[in-house]
Each structure stands twice: as C-alpha cells, then as structure tokens.
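Data block below; observations after.
Other chains of the complex are left out, but the ones given are in their true place.
Chains here go by letter, A and B, matching the order in which they are written, and residues are numbered from 1 within each.
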Amino acid sequence: MPSTTGPMLETYPKSINLDRAKLAATVDALNDCAQACTACADACLSEDMVAELTKCIRTNLDCADICATTARVLSRHTGYDATISRTLLEACATACRSCGDECAAHADKHEHCRICAEACRACEQRCRDLLATIS
Amino acid sequence: MPSTTGPMLETYPKSINLDRAKLAATVDALNDCAQACTACADACLSEDMVAELTKCIRTNLDCADICATTARVLSRHTGYDATISRTLLEACATACRSCGDECAAHADKHEHCRICAEACRACEQRCRDLLATIS
C-alpha cells in the first residue's frame, strides 16, 4: 500500500516553506520508525532475556513517542513556526541516534533489533537532511 | 518505501493469536489513516472556508488519535487481552466511519477530504475484517 503522505501534501491549499518531496519522505520515515520501535519494544518484552533488554525497551518507547509527535508537527503547515520544527527535529534525530545505537548492539541476537536499528538510522538521516534545509 | 510492519511482525518471538498478514495490513491502514487525518485537519484549517469545516477538523483529530492508539495496541502481543483489542477496534471503526462520512461530504470541493475519506473507508474495512476474526 503506497503511503498517502505525498498525495496529501500536494493538496495543501497554501504555500509550504519546505521541499514537499523531502518533507513527505521524512514523515514516512518517522511513521515507519515509530511503528518499528513500538513493535521492537514489545518483541523485547517477550524475549526470555528481557532483563538484558530493559534499556532497549525504554529507548524504543521514547523514540516511538518522539517520532510520532515529530511526524504530526511536520504534517502541519498552517501558521508555520520554523523554531518548533528545528528544535523538535534535533530532539528526534538525537532519539533516533540513541535508539539506533542501542538496537544495533542487540542486532546479532535479535532480528527485531536489527530491523529497528535500520529504521532508526534511516529516520535519523532524513531528520538531519531536512534540518539542513531549515534556515 | 515498503512498510516494516510485516517484517517486524515476523520477528516476534512468541505465538500471536491473530493472522499475521491480516494484522500487518490493519496496522498499516491505521497508520496511513492517522497520517491522512492529521494532514486533512491542517489542510482544512488553511482553507478560506474554514468556518464550514470545523466539524471535519474535529472528527479528523479524533480519528487520528484513535487510529494511532489502535495501531500501537495491535502492535503489542505480550500478555494479549482480546477484550481490549475488540472494544478498541469497535471504537476505531466507529471513528473511521464518522470521519469518512464527514470527509466524503466535502470531497467534491476539497481533494484532501476526498483522499482522507478513502483512507478512512479502507481503514474501517480493515478494522471490521480483523474484528470478525477475534472471537
């Protein structure tokens, strides 16, 4: 199922200060990362060695919440305020970096951590690319 | 970008009481609908005729929140409780029906409402299909 993020962006009735294709790709990466982190936290919770994964679960929960909120803020263009987008993208890239590092440390033992680490890396990159375009 | 919902579901280490393919399709539809509703609310807010779209904006906000929460609950399988999934899916299908109807009423004037109505219809159908498999 192709994402409706791009088509919806095209229908926004006023001007948008950011590149629409780059914006859509970032929002899709944020939603994908949020979903991967929510699923990874739950998969970790069902591993027999859950006691070794508690930091991973916590970072997953933070990253899921922050990515979901960032996707929402970036999906709003009415009364745009660059300072909110910029500081939130910085926090989100930080969370993705932290969660990507933590999941990567368990990637050889848990496939869900490997996939989730990739989603975090991709999302962090999208956030930093978009940040570079916000003056 | 293909969604990681399905691949992540495959890595869950214990058994899941629901059909994994059906579950992944529902979660993807929920995330897509949540995203469409968030974008539609903001696009409505930027229309010159915003005063005629206030009920649409409100229903979009409700539907976005409920779909996002339902996607999260359906992405957790540890300590599964069918009664939570069932009642939440019923609330979610209700919200999608309501938002789909409201957006459809504006679909001829606003392309964002037309796309959002489609996302709501598709999501409602996925929720009802999954509900039918939960005893």
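Basically, a residue touches a chain if its C-beta (ideal position, glycine included) is under 8 Å from a C-beta of that chain, and two chains touch if they have at least 3 such contacts.
The structure presented is a predicted model; accordingly, all values stated were derived computationally and were not measured.
A.B. asks: Since every chain here shares one sequence and 2 of them are in place, how many copies does the full complex have in this file?
C.D. replies: Whole-complex copy count for this file comes out at 4.
Just so we're on the same page, only the chains that are shown with their structure count from here on.
A.B. asks: What angle, rounded to the nearest 5°, describes the rotation that places the Cα atoms of chain A on chain B?
C.D. replies: 180
A.B. asks: I'd like the Å distance between the centres of chain A and chain B, where a centre is the mean of that chain's Cα atoms.
C.D. replies: 19
A.B. asks: In their shared complex, at which residues does chain A touch chain B?
C.D. replies: On the chain A side, the touching residues are 1, 3-5, 7-9, 11-14, 25, 27-29, 31-32, 35-36, 38-40, 42-43, 45-47, 64, 68, 71-72, 75-78, 110-112, 115-116, 119.
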